[in-house]
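Single-structure report; data block below.
With one protein chain withheld, the remaining protein chains of the complex are depicted in position.
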Amino acid sequence: MTNQTYQLVCGMEVHAELKTASKMFCGCKNDPFHAEQPNTYTCPVCLGLPGALPVANKRAIEWTIKLGLALGCKINLFSKFDRKHYFYPDLPKGYQISQYDLPFCYDGTIETEHGTVRIHRIHLEEDTGKLLHKTVAGKQLSLIDFNRSSVPLVEIVTEPDITSAAHAAAYGKQLRSIMKYLDIANCDMEQGGMRLEANVSLRPANETALPNYKTEIKNINSFRFLEQAIDFEVQRQTALLEKGERIPQETRGWNAVKQETYPQRSKEDAEDYRYFPDPDIPPIRFTTEQIEALRAELPELPDAVSRRWEAEYHVSRSLAAQVLENQAAAELYETLFSRAKQQGVSAEALLKNIQSKKVPAPESVGAEKSLAAFEALQKTESIDTTELTTIIHKVLAENPDISAKYFHGQKQIIGFAMGQVMRQLPQKSDPSQVRTALLRELESST
Amino acid sequence: MLLDKSIAELAGLLRKREITIEQLVLESIERCEQGVSLNCFISLRDKQALLKEAREKDAALSDDKHLLYGMPFSVKDSYVTQDLPTTSGSRVLKNFISPYTATVVQKLLDTGAILIGKNNQDSWGHGGSNENTDFGPVKNPWNPAYISGGSSGGSAVAVAARMVTFSIGEDTGGSIRNPASMCGISGLKVTYGRVSRYGTIAYASSLDTVGPLAKSAEDLAIVLQTIAGSDPKDGSSSHRPVDTYTEGLTDGVVGKKIGLPKQFFAENYNPEVRSTILAAVEQMKELGLTTVELDMPMLNYAIPIYYMLASSETSSNLARYDGVRYGTGRENFLPESARRIMLGTYALSAGYAEKLYKNAQRARTLLIDNYADAFKQCDFIAAPTTPSPAQKFGELLDNPMENMLADLFTATINIVGVPSLAVPAGFTADKLPIGLQIIGDKFQERAILTLARAYQDATTWHKEVPEIHL
Partner (left out) sequence: MSNQVLHLAKLAALPISDAEIEKYEKQLKTIFEYMDQIKQLDLTAVSETFRTTEEENVLRDDVVTASLSQTEALKNSSATLDGFFVVPAIMKDENAP
């Protein structure tokens, strides 16, 4: 079988540090990236000193539930924390407090432009300390800083629904944008505030059963590396399968310099985490009313906002996505677009001009001034009508599809037509003028 | 001897200025020095510093001070303290000085009680003989050829030998009651969560309890009143209001029922212990109590359940001792601890957890049901504390099974979480103490203290003092 084609089967595990003020199980400051000195945000609890006991951070739990609700998850009304055991110098207690069989959230979805990804579960745990490797006087040493120890960490696990490297990146970006929008995590990938893992395996294109192995690519810290690593794995695994070889279950890392994945020495020879419920932390029980109260606090999410903007203001969703970084920005642009609509100004054109920096952004000058600047610009850029009409005729002749689709009710084809026309205009022009002219030509051509 | 008096008596004498705190502390220091061969302390505070503190406290004494003000006390070395090293009886924690103090110790210090030193123990609470320690075995003050019991052996000896007014022990499977019985004093294992565990070096977190050892139920009540209550730093500590333990303890117990589980009174243990406990039950009948026989078949499974759970949790709790942030290294655990860690690791490991760890938790549910049924039929349950009086050194050390069975009558109580206290009930022909256990339902500390008080008002076993062999 030389021409067998394979398809990617991929699921992801994403860790993100929550931006609570204090740590997960103690009152130490949660700000490991800005600490001036190592081991200054530590206490008996997060250093794992004898006799110290953890007490869970209420806000971290509420934020985890909110994230779950934002992703359409179901919530376990009864939940608990468990101990996950392994030995590593950055894990002070010899176990990590995590959640085993009763995660706070399960069964959700994330929509991406490459397709839906189902969320398997979201659980809350504590981060480890940070290791630094250094050679001192010829000796190789590992240095440990526990400022990050016990920082709240959510883990979002998907079903194996991801079908391409681009799909994986789109999922990760969407997840990050939601967490940032909810204002629960900074998701700083370079510093490890958000860490990606992809479970990659292949199956023959015509099969539906899950492969009997998976390769875990760990600790990826950018979406570009994620795509590169998955693409590399697809090629590597395809080559092995074509040779008829079995692919071992293993953990691999990504070497960005060599542009390849490499087998990683596992932390444990055999992973046997010996989970059991942490006796120090009483279980957590929610009422349906409490969950509904958290749901009511959720903002309208970026996805819903961009759908609504498309309907109300004719702003394309890809354009909208670029300003929907946080709730404050969403509110600001909402004001801007609604004013623009009142004054008969195209929100889409306005946004494009803001993004191309021809019009000052409302973030810096406010919605009112931003709109005024755009209106002023429009006046100066009206163009010769005859020239415009000539170009429109040319575009419509070269793209007969436009009229056809337009008259079949696909009014959004106007956007494409405008793009074609604008590209051929000799100077920067007012999109609303172009739009009006284009519509006039289309209507009159019947 | 001042230290033979009750806490209330001493507090009265202090307020009447008939004695001073300095006298009391000096006597405590002298008793510690005289009994040094009993080896019940791992660390002692500096003599001059203690006397200076005593004089300052004398100067500041007023009638409104807490009853424990000025009382010399000690704590098991499983409680972290900023001022003295904390070892948990193990070389693994050599030179460890905690940057914080356990809640229970802080509460006592806040009353003005004076910490004299920290007591020897089986390391990590692993043992019932106080031989499993890196600081030498603790000797029984009644006969130094015998063990003190454990794991809070040092605490029991310090009280029995009248070196301190009371001591704080820790009880996971009998570690307060066992040495209290073997040394002829009173010891209270509280309801799980009644006293904060913050700053207690964990043995098995779902079983560990913090409690006092003292000369009498009356003294136990005073200390419990001080240390009980919820602690925001211990999530498992109970939010229930704390009862009044120190008043009305002489209220009658007439008409109350004592349950006698037939599993605790079979003829399968030391006959002297059994006959002594049965005599104690007769004595309690004379106080106006009635008895009812109970059948609690799950008691026969207490040891397997206890060891499965305690070992599992201890394998986890002791994982932090890697020698990186403090202490030495994992090579320094004694064989008893290494065994328990391996047993627990096995019980939790992939493929076995369902059969071992989880089945033990299921069996625990059945044991809890047995106790719930029992307390529908009676107010108290009576039992021996240990299957035999104190053994000679070495008898338990190399026999892990015998060591386990020493917890036969005490461990079931920790699995269920109810309170229980041990009180002296007699002596063997060789003059070794025997202890009676009085078990109550959850948060019934007041009830069991009341019964123990009534029993002690009618008996003198708790007043016998060992002659320290110098």
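We just call them A and B in the order they show up, numbering each chain from 1.
Throughout what follows, a residue touches a chain if its C-beta (ideal position, glycine included) is under 8 Å from a C-beta of that chain, and two chains touch if they have at least 3 such contacts.
For clarity, every value in this text was computed on a predicted model and none was experimentally measured.
**Q** Going by the contact rule already stated, which one of A:P89, A:G192, A:P299 or A:P360 would touch the omitted chain in the full complex?
**A** In the full complex, the listed residue that touches the missing chain is A:P89.
**Q** Who touches the missing chain here, A:A166, A:L240 or A:I284?
**A** Answer from the full complex: A:I284 touches the omitted chain.
**Q** Among B:N143, B:Q361, B:T428 or B:T459, which residue is in contact with the omitted chain in the full complex?
**A** Residue touching the absent chain, from the options given: B:Q361.
**Q** Using the document's definition of touch, tell me which of A:D107, A:D183 or A:D272 contacts the absent chain.
**A** Answering carefully, the residue with contact to the hidden chain is A:D272.
**Q** Considering the entire assembly, which residues of chain A contact the chain that has been omitted?
**A** 20-22, 26-30, 37-44, 47, 55-61, 87-89, 94, 131-133, 136, 139-146, 253, 255-258, 262-265, 269, 272, 274, 276-277, 279, 281-285
**Q** Write the list of chain B residues that the hidden chain touches.
**A** 95-97, 99, 192-193, 206, 232, 235-239, 300-301, 303-305, 307-308, 315, 319, 322-327, 329-331, 333, 335, 338-339, 341-343, 345-346, 349, 356, 358-366, 368, 400-401, 404, 416-417
The rule is simple: only the chains that are shown with their structure count from here on.
**Q** Averaging only over C-alpha atoms, locate the centres of chain A and chain B and give their separation in whole Å.
**A** 55
**Q** Contact residues on chain B for chain A in the complex?
**A** 79-80, 86, 88, 93, 96, 98-100, 102, 197-202, 204-206, 232-236, 312-313, 315-316, 318-322, 324-326, 345, 348-350, 353, 357
**Q** Going by the contact rule set out above, which residues of chain A touch chain B in the complex?
**A** So the residues of chain A touching chain B come out as 44, 47-56, 83, 85, 87, 89, 92-95, 144, 272, 274-276, 278-282.
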